[in-house]
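Written below as structure tokens is the structure these notes are about.
Every protein chain except one is present and positioned as in the full complex.
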Amino acid sequence: MKVIVDKKGRKYIVKDKEFSSEKGIISKEDIMNAEIGDELETHMGKKYRVISPNINDYIDLMKRKCAILLPQDLGLIVGFTGIGYKSKIVEAGSGAGSSLLFFANIVGPEGHVSSYEIREDFVEVIKENINGTEFNNITLNHQDVTEGFIEDDESTDLVFLDLPRPGDVIEDAYRILKMGGFIAIYTPFVEQFQIASKILRKYGFKQINIREGNVREMEYKNNRTRPNSRMAGHTGYITFARKI
Amino acid sequence: MKVIVDKKGRKYIVKDKEFSSEKGIISKEDIMNAEIGDELETHMGKKYRVISPNINDYIDLMKRKCAILLPQDLGLIVGFTGIGYKSKIVEAGSGAGSSLLFFANIVGPEGHVSSYEIREDFVEVIKENINGTEFNNITLNHQDVTEGFIEDDESTDLVFLDLPRPGDVIEDAYRILKMGGFIAIYTPFVEQFQIASKILRKYGFKQINIREGNVREMEYKNNRTRPNSRMAGHTGYITFARKI
Amino acid sequence: MKVIVDKKGRKYIVKDKEFSSEKGIISKEDIMNAEIGDELETHMGKKYRVISPNINDYIDLMKRKCAILLPQDLGLIVGFTGIGYKSKIVEAGSGAGSSLLFFANIVGPEGHVSSYEIREDFVEVIKENINGTEFNNITLNHQDVTEGFIEDDESTDLVFLDLPRPGDVIEDAYRILKMGGFIAIYTPFVEQFQIASKILRKYGFKQINIREGNVREMEYKNNRTRPNSRMAGHTGYITFARKI
Partner (left out) sequence: MKVIVDKKGRKYIVKDKEFSSEKGIISKEDIMNAEIGDELETHMGKKYRVISPNINDYIDLMKRKCAILLPQDLGLIVGFTGIGYKSKIVEAGSGAGSSLLFFANIVGPEGHVSSYEIREDFVEVIKENINGTEFNNITLNHQDVTEGFIEDDESTDLVFLDLPRPGDVIEDAYRILKMGGFIAIYTPFVEQFQIASKILRKYGFKQINIREGNVREMEYKNNRTRPNSRMAGHTGYITFARKI
């Protein structure tokens, strides 16, 4: 898998076969021989640059059936839980798999991400999206997480939940977390973090923090600077807590 | 190195020697035998729990001589640049080494962080802080980064700058980045990102985005919910750009 | 002039003549006899309620040729300058006249608003918009404000500027302000408030404060609460200063 970009920054994934667009064709051979930094040209003269892709490129281009978590929210989780290579992460409510892949890219081959998804159609999408990558540190569990995590020891560094009713699995999340491990719960609504907070407290979690991250872009053009007039007013609340 | 916490969540690093506080002493033997999740008790009865530490625990407890980057800002960088295990990162303006350690923890043994710091006193602090860890994927360069990065090929995934005048090294940053790699520049002031933007454009960087991340905490106590009345109005702007 | 609303809250101005919409006609007689709170019905059965209009209703419905200041920004000016009935206000860059009418409605018959607008087409729009009201406390000056305010004594409580280059009139604004009076300068861009601040300082203004007001709406539907996901990221900066 390679990622190519045109002059305008539009990205495409190319696999080891002919690439065909309305601006012409690049041969399979050209693609296979291309290295990062090379320029590829269609028979109609449209030019693309081969770039070193990162996980966000892949997430941007992968198949979706649902909204995906934004980079700032995934970043907030990494920032406040301190996960890194070798971390063991368990997540539920995988959607199209964007958080799954994002985490897999961080924890690396010595780490692991175990993901739970109840919906058949989402599982199919996620499988397809995983297959496009080279990760071998992922377990995808097609099952109802409210029946319990299959993990059987306290080896998890982070449990991440993106579920309508995250409270149903908080007790079991505590069971599989390391002493010192974190839970992070993404919810759009106030009522969800209220219930989650109560249940977190009930099952012994400490340092409960409900955070909302907002990112605003600044525009600087023609020597004029201002905040972008459009911004997301809200993506979601992320409730963090620690097993201590 | 182990991290222990008391009931109130106060954290302490303990090394393989006697731990002594005003609440009493824990013996060297107890500490060496302790495993994650164990409870340790001083001779005066004060109890501590051994937790699995993460990189933030270490950063919270390490030696400082300056302000450090906040978790939300480090998270923003991870979120928007998609770095992960194996990434090669070059940073300048290391301060006490918080971003250095945060990145080293993510990129892992197959990745690498090369850090530049001009000030002797900061270098000493950073060395001490690195020595407290087990990372062997760090190079600390005590040198003036405006004289050029020592890296000599296009193998860098991310250049991170926390310098008063980041513009001075943008051209050389372009040289050492992979095609597809990112630069992220942290600056408190508008004037800094203005200059940086212009220089980024001049040297061919694309997709220049100036972002400001704000985190607000929600309070939920006694069935009453409200945003915390205190919040940081501003930490800094982070200017992102890509070599494409 | 009366304001009527339908069930969905859509507002219409009706004058003393027949009102005709695609949902039918209300006779001139019915309109003239209607009092606040009455229900009016078209011959096709569409119902409207006569409401007590406020200045915002009128601003919402008036003729425009340009963007208008938002209620939160006008409110910020009232809030921080403490203007009220009897205040004397001088403004420049009237646009369609929204701030002019908003201020006229506050200062009342014992107060006064003097407004400067250079563009002929805007002056025509403003005149028309003023004519729809009963205000007799407004002077509209069709002239280039950079040539000086016509006011000749220190009797002004507030000078409000919504100009591309507000700095050109700051010295003269100082001349016409009461000791204790305020200037408020609306600018979308950072560069504008930077220049304005310098000039304000140069001409002796004190208590210079650059403020940015943001309003976020909360949604509460079906027992679910969340911030509205859409919000204006930026309307403008308002620079306040006082002649002291």
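Letters A, B and C name the chains as they come in the text, with residue numbers starting at 1 for each one.
The definition used in the following text is that a contact is a pair of C-beta atoms (placed from the backbone, for glycine too) under 8 Å apart; a residue touches a chain by one contact, two chains touch by 3 or more.
Values in this document were obtained by computation on a predicted structure and should not be read as measured data.
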Displayed chains contacted by the hidden chain, counting the whole assembly = B, C
Task = Among C:110, C:128 or C:147, choose the residue that contacts the chain missing from this document, as touch is defined above.
result = C:110
Ask   = Residue-wise, where is subunit C in contact with the chain that is not depicted?
value = 3, 5, 9, 36-37, 49-57, 70-86, 102, 105-111, 154, 157, 178-182, 190, 193-194, 197, 206-207, 209-220, 225, 227, 237, 244
Subunit B, residues in touch with the chain not shown (by the definition above) = 188-191, 212, 216-217, 223-235
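As a working rule, only the chains that are shown with their structure count from here on.
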Query = Chain contact graph: line, ring, star, complete or other?
reply = line
Ask   = Where the centres are mean C-alpha positions, what is the separation of subunit A from subunit C, in Å?
value = 46
Inquiry  = For subunit A versus subunit B, what separation do you get between their C-alpha means, in angstrom?
reply    = 21
Remark   = Distance between the CA centroids of subunit B and subunit C (whole Å) is 48
Query = subunit A: which residues touch two or more other chains?
reply = 190, 212, 216-217, 225, 227
